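Take a look at the structure below.
We show some of the complex, not the whole, and keep each chain where it was.
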Amino acid sequence: MTMLDPVLLFFLLGLTAGLLRSELRLPAAVYDLISMLLLLAIGLKGGVELAKQPFSALAWQTLAVMGMGSLLALLAFGVLRFVGRLPRADAASIAAHYGSVSVATYAVGVDYFTNRQIDFEAQMPLLLAVLEIPAILVGILLARGLSRDMRLGVVAREVFLGKGIVLLVGGLLIGWIAGPEELAPITPLFFDLFKGILALFLLEMGLITAAQFGSLRRYGLFLVLFGICMPLISSTVGIAVGLGLGMSLGGTAMLGILAASASYIAVPAAMRISVPEANPTLSLAAALGVTFPFNVLVGIPIYHAMATHAFELTGGLGP
Amino acid sequence: MNSTTRKLLTVITESALERTLVEDIERLGAHGYTITDARGKGHRGLRSAAWDESGNIRIEVVCDDVTARAIADHLQARYYEHYGMILFVSEVAVLRPEKFG
């Protein structure tokens, strides 16, 4: 049933075309346009929802979620360094990817829950934006310690002013300020086309994922195992945090998905500049070649089931 | 054609470095630069430009010998080890040599 979702079928089409070494590829300009539209749409939708309700708990949730991102990065580092025996820089860089989040995975999650008419908290896009940041800082600290020149200014600019956060937060603010009525005339572009654009995006993600398989073969089994087990662990943490924050079932599962996802845009760019000695191929191969397909194809329903189960056990904890 | 020779320094490297490199190049005394987008393959594998950050840039700087040397040394010291980067220099005849320092 899930596998009938055309969005996933587009991903499989891209993956197949890529593995068969087809000529198919999206021009970089089109990839840029599509990812901009997705980021803005996610932000706008979140902003409209936020405007509808009081958000007293927001600051608290933001903090909790930042803590979660840091924790996940530390956890991943431990595994990579001490089980995988990777060099310090590589372990730190990959850890930063897994402590952060993937917007594409989030978008597939939104689609999954929309199809099933399951609601989730309006602040999710904000938490998505917030989660991009702490893992990057933790990753840099792990690689460098506190001692040396960290070029933190450059990194901060890279992160806060990177395309991802600007569009996500910009969309949130615009949606929040303008409200649903003022926004109505731009919904045909940003909301009605959303799923079609997501389909195109996943077609390209399939092509990109296929291109990672070569590096995977070179770096072996450990990365593959890590790329599958880490999101299973992270999602558990995410679901626990969601429960702890008293979120709805949808919100808790979404937090599980966010925790399970690994960044492949903001973090690679930031790591390239602040931890250049880390091999970028390793983290991309794990995040894009293993974890992304795992999450969108089989992970999301699993995290949904885990959250449902946790809810049945606890009845929702909450503060 | 009243010409003199200058150096043409060409750097091919990761797109992610554009902003930083441009600052370095100006600081080290170049009077200008030209950038084109590129893709390619080298010791660090394929850079396919499938999306923005995964591509290369090709920077050209026309300048005098000393500046070319300074930029090349700086890039070698600062970026060569950890980034996909190649760098080569050739002689070119320019028309208005004063334009290139």
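Details
By written order: A and B. Residues from 1 in each chain.
Here, contacts are C-beta pairs under 8 Å (C-beta built on N, C-alpha and C of every residue); 3 or more make two chains touch, one makes a residue touch a chain.
What you are looking at is a predicted structure, and each value in this text was computed from that prediction instead of being measured.
Look past the single copies shown: the full structure has A x3, B x3.
By definition in this document, only the chains that are shown with their structure count from here on.
A separation of 35 Å divides the Cα centre of subunit A from that of subunit B. Taken together, the subunit A residues at the contact with subunit B in this complex read 25-26, 28, 31-32, 35, 154, 204, 207-208, 211, 215, 265, 268-269, 272-273, 276-277, 281.
Note for the complex: subunit B touches subunit A at residues 14, 16, 20, 44-46, 48-53, 55, 79, 81-83.
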